[in-house]
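For subunit A:
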Amino acid sequence: MNPGKILLVEDNPDDVALTLRALKSHNITNDVIVAQDGVEAIDYLFGTKAQPAPRDLPAVVLLDLKLPKINGMEVLQRIRSEERTKLLPVVILTSSDEERDVIDGYSLGANSYVRKPVDFVEFTKAAQQLGLYWLLMNRAAPPPRAS
Partner candidate 1 sequence: MAFLITVLASAQLLVQTPRASEHHVKAVFLFNFAQFVEWPAANTQDMRAPLIIGILGDDPFGSILDEIVRGERIGARPFEVRRYRQVADIEACNLVFISRSEVARIPQILEALRNRPILTVSEGNDFAKQGGMIQFVNDKNRIRLRVNLEAAQAVNLTISSKLLRVAEIVRPARR
Partner candidate 2 sequence: MALRDWPIKRKLTALLLLTSGLVLLLTSAAFVTYQVVTFRQTMRDNLSTRARLLAANSTASLAFANDADATEVLSALKSDPHMVAAALYDQNGHVFATYRADPAADIPATPQPDGYRFERGRLIGFAPVAQQENARLGTLYLASDTEAVSDALRLSGIIALAVLAIALLAAYALAAALQGRISAPVLVLAQTAAAVSEHQDYSVRAPKLGDDELGKLTDAFNQMLGRIEEQKQELQQYATELEQRVAERTRELEQSNEALRRNAAELAASNDELDAFAYSVSHDLRAPLRSIDGFSQVLLEDFAAQLGDAGRDSLQRVRAASQRMATLIDDLLKLARVARAEFRIERVDLSTLAREIVSDIQRATPDRHVDFAITPGLEAQGDSRLLRVVLDNLLRNGWKYTGRQLAPRVEFTAEDKNGGRVFLIRDNGAGFDMQYVDKLFGVFQRLHSAAEFEGTGVGLATVRRIISRHGGRIWAESAVDQGATFYFTL
């Protein structure tokens, strides 16, 4: 199993719990970093005075769009604008089915867009598929050389 981490950017604790459960139920045991809003996500990725950025980037970022403070699109924008995280796989995982969001997401450089099903069974299936794909099948870009 890829030791890569999953960065889950999600503000809804229920959804967090359910997502973690879904992943666990399919034996995806990778570390899951949870950021509960956009700021936390960015702080994590790029580091702060208190907590420096991690050496390894996550293997995939599961990004919800509707976030307090900074919303998902801005986070995505930020991720794509930094040299460090430019090629980081980002999967938009959101309830919204709005075309606008889909277009904007891809425009800003998301790698994938998945709508969260209400049906939990479906949800866990989706989680499994995502995990399998992004952690196993997908080959992420090599980390950038240390500057």
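Keep in mind that, in the parts below, contacts are C-beta pairs under 8 Å (C-beta built on N, C-alpha and C of every residue); 3 or more make two chains touch, one makes a residue touch a chain; residues count from 1.
Candidate selection criterion: all candidates are chains of the complex that A comes from, given by their letters.
Values in this document were obtained by computation on a predicted structure and should not be read as measured data.
Note on subunit A: across 1 or 2, the candidate touching it in the complex is 2; the others do not touch it there.
Partner candidate 2 is touched in their complex by these residues of subunit A: 12, 14-15, 17-18, 21, 65-66, 94-98, 116-121, 123.
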